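Here the complex is missing one protein chain, while the rest keep their positions.
The letters A and B name the chains in turn, as written, and every chain counts its residues from 1.
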Amino acid sequence: MSSTALFDEPGPRARRRIRVATVLGTLAAVALAALAVRQFAAGGQLGYERWQPYATWPMWRYLLGGLWSTALAAVVSAALAMAFGLVLALGRLSERRWVRLPAAGYVEVVRTIPALLLVYVVLFALPRYGLDLPLFWKLVVPLAVSNAAAFAEIFRAGILSIERGQGEAGLAVGLTRGQTMRLIVAPQAARRVLPSIVSQSVGLLKDTSLGFVVSYAELLYSGKVLASFNGLLIQTYLIVALIYLVVNLSLSKLARTLEARQRLAVPKRRLARA
Amino acid sequence: MKRMVAALAVAVLGLTACGETSSPAVPGASKSGDLLADAPVAAAADILPGSTMEKIKQRGELIVGGSLDAPLLSQQNPTTGEVEGFDADMGKALAKYIIGEPKVKIVNSASETREALLANGTVDVVFQTYTITPERAEQVAFAGPYYTSGLTIAVKKGTTGITKPEDLDGKKVLAGANTPAIPAIEKLAPKAEIITFGTDPELMQALKQDRGVAYVQDETLLIANAQKDPSIEIVTKPFTSDPYGIGLKHGDEQFKTFVNAWLKKTQDAGLWQQIWKNSIGTVVTGDAPAPPQIGSVPGS
Partner (left out) sequence: MSALLDHLPELWQGLVVTLQLIAASFAGAAVLAVLVTALRVSPVRVLRGLGTAYVETFQNLPLLVLLVLAVFGLPEIGIQADLLETAIVVIAVYQAAYFAEALRSGVNSVAKGQGEAARAIGLTFSQSLRHVILPQALRTVVQPIGNLFIALAMNTSLAAAVGIVDLTAAANRVNLVEAQPIPIFVGAGLAYALIAACAGFVTGRLERKLVILR
């Protein structure tokens, strides 16, 4: 349902009222913000010396180094999680029970365990049994393990969303099941799930902030080291939050662009077929 | 599709390779060069063939388990990338003794993973406020103690009624997550509600925002805090005595003897005192204390 069915375009009187309310609301918001800023300044948090370090390049170089580590951890765990997720999704759709059940079991169980708890297991439990991964993998492995379940569900939904006829047609022209999946179903499903994959990847990027716990020098942990160096806790975390916001907003925008392009592409193809 | 998969595979491989080379360890540059210029270097005869020392010397780098966010002890300076402080400089001095140059790689380790890092050989030594206890000594070998410190209590200026650890009973007390402060408070003030945060600035902020009435932490760190921030004060003398040891692989007696001999030499040469002056001595007034007797603690 498009929301426009719920109301008419506002008329002149409604428009005037909206304008008045907007102005009043903005004023109230500005007043509140000013109050907050005044309090903030009263605590000395806006002092020049508290922000000056963030006008210098070495601080930014350090934080951007952290961002690079964040990106690296996110890309590697996303790649691993997607590969494993694809295997799980195909497993769940398999005709063989002994393949289907373990795959389904994995997805259902892992989905319900906090990533932080998995991090703790890799961090504290595994080393006692002789498996002590390098720092980078201590973050990447639990993230990949837990995100694989999410990617598996995305892929499965994508494959199931392809019309039955597509697969049947593939089988009818004599392709094997594997060929049908690879040549006919998967390429179509891949386009359809692209936006979900990007938004799940944004989630994964956010999850790398668990590096905070592992002491892997990603963005949030770099912020922690920086704050313990210069004691500027709030300023540092505000800057870190800003960096996350900018990066993730750009990625989300990419997801929307992909979504829009796909919506455009589908009807065109249908037309061509007809 | 095939091309896409291939491209993805290549990208993944490339990145994985990057992931390995850019291991999140921090190379210790040598700003403390002046300090370590005259630091003792082991005689070639002391580097016994087949020993841990020889392995390190051949590698040309000492791998130290430590922290990046412990001011005065082992804190990374973001402007230079160098790790500074007492523990960091002691690590460099040991590297110089073995290799002839203060080449150190710090592997960031958490207090829960140190035993494992030593056991499987990821790090050669641990310099990380590692308190020697007989229980720990069953899993790792300790050289030293190389430093003794203690816990103390800081409050916001004007707070009354807290003069000794027992006064914390029934109150909200701030302590660093995974630090020895937690068991110490539980022992002396069993009814205290312990609130933990990960880093010292967070704990300071929490103290100033009244999330707890007192902050229990290593004396050195609190002295530094009280100097930077006049709104807090320290109310007791240290009420614990924590001997810090150099963590080594369990059972490596040869290396332990070697490290103890090095420690003795740095103390005799006055280097230990200089390193102290250069780090902890910048906030604590007076001369360097007498270093603790090597091997004086059960477990060392």
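Throughout what follows, contacts are C-beta pairs under 8 Å (C-beta built on N, C-alpha and C of every residue); 3 or more make two chains touch, one makes a residue touch a chain.
Here the structure is a predicted model, which is why all the values come from computation and not from measurement.
Looking at B:Ser51, B:Thr79, B:Thr133 or B:Thr196, the residue that reaches the missing chain in the full complex is B:Thr196.
Of the listed residues A:Arg16, A:Arg61, A:Arg111 or A:Arg177, the one in contact with the hidden chain in the full complex is A:Arg111. Residues of subunit A in contact with the chain left out of this view: 1-3, 5-7, 10, 14, 18, 21-22, 25, 35-37, 39-40, 43, 45, 109, 111-117, 120-121, 124-125, 128, 202, 206-207, 209-210, 212-213, 220, 233-234, 237-238, 240-241, 244-245, 248-249, 252. On the side of subunit B, touch with the chain left out of the figure occurs at residues 112, 178, 182-183, 195-198, 202, 205-206, 209-211.
Keep this in mind: only the chains that are shown with their structure count from here on.
The distance from the centre of subunit A to the centre of subunit B, each centre being the mean of the chain's C-alpha atoms, comes to 36 Å.
Here subunit B touches subunit A in the complex through residues 1, 8, 11-12, 15-16, 18-20, 22-26, 68-71, 75-81, 107-110, 112-113, 115-117, 120, 122, 198-202, 204-205, 228, going by the rule given at the top. On the side of subunit A, the complex with subunit B involves touching residues 58-59, 62, 69, 72-73, 75-76, 79-80, 83, 123-124, 127-128, 130, 132, 134-137, 140, 182-183, 186-187, 190, 212, 214-217, 222, 224-229, 231-234.
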